[in-house]
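Just one protein chain is left out here, and the rest sit where they should.
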Amino acid sequence: MINYFKRNISLTIGLGLLIFLILFTLHGLLTVEFKQAYPLAVRPKQPPSLKYLFGTDFFGRDLYTAMVVGVWQTAIIGLLAGAAGTIIGIVLGFISAYFSGLVDVVIKFICQILTPIPAFLIQVVIASSIDKRDVTIITMAVVVFLLSWMAPTLVIRSQVLSMRERQFVAVAKLSGMNSLEIIFKEIFPNLLPFIAAAFVAQVFQAVFASFYLAVIGLGPLREPLLGNTIWAAQSQSAFFNGWWWWPVGPSVAMILILGSLALINMGLDEMANPRIRNKE
Amino acid sequence: MKISKLSIALLAITTAFTMLTTSLFAGGHSLAKVPREQTLVLGWSITSPIGVTNPFASTGYTHQEANNLMWEGLSYFGIFNDEEIPWLADSMEYTKSDYTQLTIKLNAMAQWSDGTPVTSKDVVFTFESQKNNNKLPYHANFKQFVDKVTAVDDKTVVVDFKMPAPRFKFQVLTLKFDTGIPIVPAHVLSKVDNVNEYEGGNDMPHSGPYNLVLWDANQKIYDLNTDWWAVKAGRISMPEVKRVVMFNIGGQVGQGMDVVAQRVVNNEFDATLDMRSSVIGNILRQNSKVTTHSADKPPYGYLDWWPNSLWVNTQLEPYSDARVRRAMSLLINRELINEIIYEGAGIATIYPFPLYPGLEKFANSAAVKKLEAELQPGLYDPDKSAELMKAAGFTMNGDDLWEKDGKTVGAVINGFEGIHSDIVPVLVEMLRNGGIDADINFGTDAYQNMADGKAGLYMFGHGASLKDPYTALELFHSRYSAALGTTAGSNRFSRYSNPEYDKLLDEMAPLGGDDPRFQELAAQALGIYWRDQIDIPVIQWLHRIPYNQTYWTNWPTIANPSLGMNGAFWAHTGMLVVSTLKSAK
Partner (left out) sequence: MFVIKRLLFVLLVVWSASTITFFIPRISDINPIRERFAELARLGGFSAGELEKIVESYSKAFGLDKPLMQQYFDYIGGVMTLDFGVSLNKFPKTVLMLIAESLPWTIGLILVTTILSFVIGNLVGALAAWPLSPKWVRGVSTSFILFQGVPPVLLAILLIFFVAFKLNILPIAGAYSIGTVPDFTFEFLLDVARHQILPGIALIFGSLGTWVLSMRGMGITIQGEDYVIFAEHKGLSSYTIFKDYYLRNALLPQVTALALALGNVITSAIVVETIFGLPGLGFVLITAIRSNDFLVIYGIVLFITIAVAVLMALVELLYPLLDPRVRQGQE
């Protein structure tokens, strides 16, 4: 096990980063006062110090607290949208591969047609059309997920199809297992690395998309979501006014989150596709 | 290495292609070169459709995007000198003592840029069009007041009113801030089939000092008309600004201002739209050549005419209860607002009008001061607020929010991101701290919510009074108390209705602002505004415009009031600001 992690460096670093972020957030969630992530809680415009680790913003938010809550909310969006996208992908992928025929053609066709449509543009249209009172962390996740389930569907579908042709499935068939049994006992376990990789990719996409939406001011404005904080800093001209710590903190956090997800994704790829495995 | 060669070739081809198409699309213009020190560069978000310069074009004409350099009014108003500046008209006087007739005498030299003189025909055409064409912005005013318009001779026009119209001359015929009508050329527009659809373009004959020579997605360029009538008529000396470039800073007004601010520091812009209070201070610190209306002292600007309230929909539960409105007002800590957002400058207000000379006198009158002491409209007192909420039938729930029949006060404040992103989050938090379930909506539907009365709270200004409080107080007259779901006309979002209040306003309408009876009634009406908390006044509106003196001096400031106009180059009086600048070189 340890040897494997030694070999799969990107997975190790990625997981390490992720664990660090989780610990940071958990520790924060247990110790901070949530109220301080909202305006008028502390002295405004203070640079980072021992008292305010990441400084405070124009509105009197403690940016350390805002970061803890923001990472937490980002995680919720990522996990929700990622899970939803992956589950839909698994279900549709299996249905498509299992039933084949017309169902398969239709599902595959819909996925292919929706794929070239730039999802972000549609997300922007949706996010700017819904009533702003309804923009919450949850609706953000829904908006992000709506156009992102096609990729996992296609991946799972093709993997199931290729596995159906493999030897162990043929053996299982000969030994009298029925199709459902084959799916859950034989195919599913072998698919796990792919599902994990698809899930991580989905989370990455969701975090990325929700971040973009928030940065251009389409997020739930009162919440200290990382993108929102950068948006707020931008709209109060933080850099020009010399409050550099305001946008820099959430930027670094976002880079760490996306970076760790990218590394994990790469590591999982290596795991799922042994040929890519590093030769060292 | 084939692939790299291929990519280099591709790169070269695309670069060439881009440059070619760009210059094809944008190019083809050849303008005389004007040196930077004779050019005035203004930063603004240009949103109107390219080519629309005709003031009667109804989609998209605005005077704000330097079209005010083309179109002039009968007279202007210098707000800080509190005096009229005669322009196309030498005089404009009420010729009946009950304000039912107005006589306008035009300047003999006034002429259009094509050489045709400006005559009473043009004035009559302008007025008649406003009266008969319901797509023009002052149609309602003309329909309500104007009986007939007569050209007595070439340079004299008489307007007869249906009823006393003591404010018509100032409100409608005098250009100031963003209100009033410019005079348009009858010999051009009378030949046009549909004046609302005629764009105007670069060459429409106009009376103002600058000609539009180029307009693309990036900028509008105006060159001086050295044949301008106003110089010959002795109204003003020849402007020193040879070229005006209005550069499109893009986006919604007020966004991405740090980039704009930096470009002022770098002397790229000579003036821009107004800035947030923290930004303007930093501009002054980084470039000593930049100044403001109040020089280098807070509040770094001048009072605009648009004091902002938290408007309350008085027909919507639970805001229909005056106690709830009052309770919310008691949660607003105006001193804290001054401290946090405005670096201690006294911006928070308790009035629905700006404190210009005439209005300040009214606000300081004994009657108003007495009411203020009695009603305490600016009081911050959470305990008292809690009492009122309890009296209104609310109980505190587990989340520390007031609740009645299982519902919290869902107070979403609708506002505009570009101009309210500093104040509204602070208000939301103040309300939340007092148990009101507040939130923000800066969406594109914000205005719709205000106009339809779907939501309860709106951050918006009172663009009304300049000299006396009548027009500001009239915003709350019952005649605008539209039912929910119908449109609250002309930004009157309160939907407030009170016969007692209407009676006061109706009696004030025909009286001049200086009439003692008018002052008495106005004080009573203001008392009702405070007592019923029709809306919750929050802040005065300031224009903090950076004036860069690297290339141009003589900007209107406190120390140098010039003609008394405000420094906004986008207001109607912006033409006077630009025409009176002096070269620094």
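For reference, chains read A and B in written order, and residue numbers begin at 1 within each chain.
Keep in mind that, in the parts below, a residue touches a chain if its C-beta (ideal position, glycine included) is under 8 Å from a C-beta of that chain, and two chains touch if they have at least 3 such contacts.
This one's a predicted model, so the numbers in the text were calculated from it and none came from an experiment.
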{"item": "Touch with the omitted chain, as defined above, among B:Val123, B:Ile221 or B:Val578", "value": "B:Ile221"}
{"item": "Selected from B:Tyr99, B:Trp112, B:Trp402 or B:Phe416 as touching the chain missing from the view", "value": "B:Phe416"}
{"item": "Full-complex contact with the absent chain, from A:Leu15, A:Ala83 or A:Ile130", "value": "A:Ile130"}
{"item": "Option from B:Thr444, B:Ser478 or B:Asn560 whose C-beta touches the chain left out", "value": "B:Thr444"}
{"item": "Residue, one of B:Tyr76, B:Tyr138, B:Tyr210 or B:Trp228, that touches the chain absent here", "value": "B:Tyr138"}
{"item": "Residues from chain A at the interface with the omitted partner, ascending", "value": "10, 112-122, 124-126, 128-131, 208, 211-212, 215-216, 230, 234, 239-240, 244, 247, 251, 254-263, 266, 269, 273, 275-279"}
{"item": "Missing-chain contacts mapped onto chain B", "value": "1-4, 7, 10-11, 14-15, 17-27, 29-31, 36, 39, 41, 47-50, 58-64, 134-141, 171, 177-179, 197, 199, 214, 216-219, 221, 243, 245, 247-253, 256, 259, 262-263, 266, 268-269, 416, 444-445, 447-448, 451, 460, 463, 487, 489-491"}
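We adopt the following convention: only the chains that are shown with their structure count from here on.
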{"item": "Chain A to chain B touching residues, read off their complex", "value": "38-40, 44, 58-60, 128, 131-133, 217, 221-222, 232, 234-242"}
{"item": "Residue ranges of chain B touching chain A (in the complex, touch as defined)", "value": "255-258, 261-262, 276, 278-279, 282, 336, 340, 410, 412, 417-418, 421-422, 425-426, 428-430, 432-433, 439-446"}
